[in-house]
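Here the structure comes first, spelled out in structure tokens, and everything after it is commentary.
The complex is shown incomplete by one protein chain, all other protein chains being positioned as in the whole.
By letter and in written order, the chains are A and B; residue numbering begins at 1 in each of them.
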Amino acid sequence: MTAEAILEVRDLVKHYPLTQGIVLKRQVGAVKAVDGVSFDLRKGETLGIVGESGCGKSTVAKMLVGLERPTAGAIRYRGEDITKLSGRALKAVRRNIQMVFQDPYTSLNPRMTVGDIIGEPYDIHPEVAPKGSRRQKVQELLDVVGLNPEYVNRYPHQFSGGQRQRIGIARGLALRPEIIVADEPVSALDVSVQAQVVNLLERLQSEFDLSYVFIAHDLSVVRHISDRVAVMYLGRIVETGTEDEIYGHPTHPYTQALLSAVPVPDPEAREHRVGAPPGGSRGRILLAGDVPSPADPPSGCRFRTRCWKAREVCAEVVPPLAVPEWFAGAAGPAHPSACHFAEERHVVPSE
Amino acid sequence: MATATTPDPAPDAGAASPALLDVRDLYVEFRTRDGVARAVNGVSYRVDAGETLAVLGESGSGKSVTAQALMGILDSPPGFVTGGEIRFRGQDLLQAAPEERRRIRGARMAMIFQDALSALNPVLSVGTQLGEMYEVHQGMKRKDARAKAVELMERVRIPAARSRVGDYPHQFSGGMRQRIMIAMALALEPDLIIADEPTTALDVTVQAQVMDLLADLQREYDMGLILITHDLGVVADVADRIAVMYAGRIVEHAPVHDLYRAPAHPYTRGLLDSIPRLDQKGQELYAIKGLPPSLTAIPPGCPFHPRCPRARDRCAVDRPPQYDVAPGRTSACHFWEETLRDEEPPHDR
Partner (left out) sequence: MPDAYVPKEAVTHGDGGTTALAMAEAESLESGRNGRNGRSGRGAARPNGRPRSLWGDAWRDLRRNPVFLISALIILFLIVIAIWPSLITDGNPYRADLAKAQEGSAPGHPFGFDTQGRDVYARTVYGARASITVGVCATAGAALLGSLLGGLAGFFGGWWDALLSRLADIFFGIPVLLGGLVFLSVVTSKTVWPVVGFIVLLGWPQIARIARGSVVTAKQNDYVQAARALGASNGRMLLRHIAPNAVAPVIVVATIALGTYISLEATLSYLGAGLKPPNVSWGIDISTASTYIRNAPHMLLYPAGALSITVLAFIMLGDAVRDALDPKLR
């Protein structure tokens, strides 16, 4: 894939200060929600960002669409750093980067009709659609996302979760953005409805030439929809590569643990799993303990406290996110992995 | 409609000893301002000791309501059990005195909820809440109950249990709280545990830990386990048998291997086909068309027919009974045979 990068994220950092005291607030530390994240998004591709809760993936999403201001770092949209913009210029850029939210129940204003919700982008950016054409545009959008255009006068509560998510997607499409940041767009939906929405997102991508940043904790959905994947842990990307590199040739221990923990909907797989030796090819890697607090992350490699490979160097040296030199030339495992001891391990059964 | 009035025999109902739990033809409805919502419409299943039955369904399928009815914790009103039997070791719980039911609940059957944070009392330490089980049900002294609480926490593999017994629920992580819920359910060594989406709210690595723990404990105590979930992956991992629910009915009931190998109901097939797989980069996902029906207006005939790729005229009028597909396996589809063989549905509908 050699398409141009339309979004370049460099060393993005978001720290939330922890303060003490009511009147004289004094900073006693910071929650390091995102701590140095870099990636590119190319035209027409889907970048999946996976990680468990608290890894900072949603904070990244919020910074991309301008809901949070980064503490440091740059987000370059077509070469222009949007974190430095404000006012009119920021508003113009926002047109091109839209968001789809996770919860279809709270992301639509219950006191607005569907027509008002989908038409609101045109109120905020009146230059996109002249007043007279808005209603027609809203109805077209409803049709595009697979809803009856006659629904403009209904309220969100009259729809099911999947239909609401379609409304949210229609709102995201209204300004014809180039990039859609989708934060867990299907995780609140039922299985059968989830498939409908995933298919819709894929159809819209080819129809409107969209680039997606698709954030989810469901590794199967991410594999399905993504061209490239970034795995996050405690505010950093630990491994990134194409969908096949990450799922077929994971080299970072966290990625391996994450993938091996996903229950596969195939009872035949469990015989290979239960009781398999810990180093066995299908043994599930069970991580000990919980994710450390992002207010006080471990030194060196952040994953070392739960890693079975950790040695002294892991506590002292932060492993860079780069292609490990010992993989140079190897087709599958040669992708960036932030581990001193990266090695390939098959954890996802190949067909 | 023949099966609506005559109880469907649960699969392997002919077994000699009374099952641990035997649900027969259970009906639950919710009487609301908008009409009567028929949440459970003739559900039958049984669970034996040491066995895991997965009840699979999407939201609104009635899977959780069935569990609430079993436990006797249905919100009533608006919820009412309007028919059927719930036999626990042969005794019909629906006929039992409230006092008797209360005794059974907690001591002999226990429930694990999805949201541990709201199921635990935020102002009491976990040690107090765990100890309370022994104080109330077994009349144990506070100090002994405390020791028992520590023991339980160790059993569910909470690190440093002795020093954390005085901590409050919010001081634990999501996975640890779910362990405490499991500890609470296990406290009185029940015969049956009903787990309602026990790992849905957890991260995938933590989910794996908790499911493994639950499976280990079940083996250790030889308990029956009803696992209510929407996650086909979790089911494949731990269940012995699966009951798939749709619109308040069981549409397919089968041993787990058979069901995944060759589903005998189009809904099950649709579900299996619609999940993205970790081990394959698929093309377009199969999506079951449409939406689950409103429980206040369940379609006549087969409730799945408006969404079914195999539906024919007969399906809209004739409610399918539980057809025996194989010993211990049923399907509520008129065309289960062609579904099983995965034939193309005929085009002249």
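Observations on the structure shown:
Everything below uses one rule, namely that a contact is a pair of C-beta atoms (placed from the backbone, for glycine too) under 8 Å apart; a residue touches a chain by one contact, two chains touch by 3 or more.
Remember, predicted model here, so these are calculated numbers, not experimental data.
Listed residues A:Q27, A:S53, A:S133 or A:Q158: the one in touch with the omitted chain is A:Q158.
Interface note for the absent chain: among B:M111, B:V126, B:L295 or B:L340, the touching residue is B:L295. Touching the chain that is not shown, out of A:R42, A:R76 or A:H125: A:H125 (per the contact rule at the top).
Residues 22-23, 62, 65-67, 90-91, 94-95, 98-99, 101-103, 105-113, 115-117, 120-121, 123-125, 135, 146-150, 152-155, 157-163, 166, 168, 171, 175, 190, 196, 199, 203 of chain A touch the missing chain (whole complex, contact as defined above).
In the analysis below, only the chains that are shown with their structure count from here on.
A separation of 31 Å divides the Cα centre of chain A from that of chain B.
The touching residues of chain B, counted against chain A in their complex, run 58-59, 159, 173-176, 203-209, 211-212, 230-239, 256-257, 260, 270-272, 274-282, 284-289, 291-292. In the complex of the two chains, the chain A residues touching chain B come out as 52-53, 160, 162-163, 190-196, 198-199, 202, 217, 219-221, 223-225, 243-244, 247, 257-259, 261-270, 273, 284, 286-287, 289-291, 348-351.
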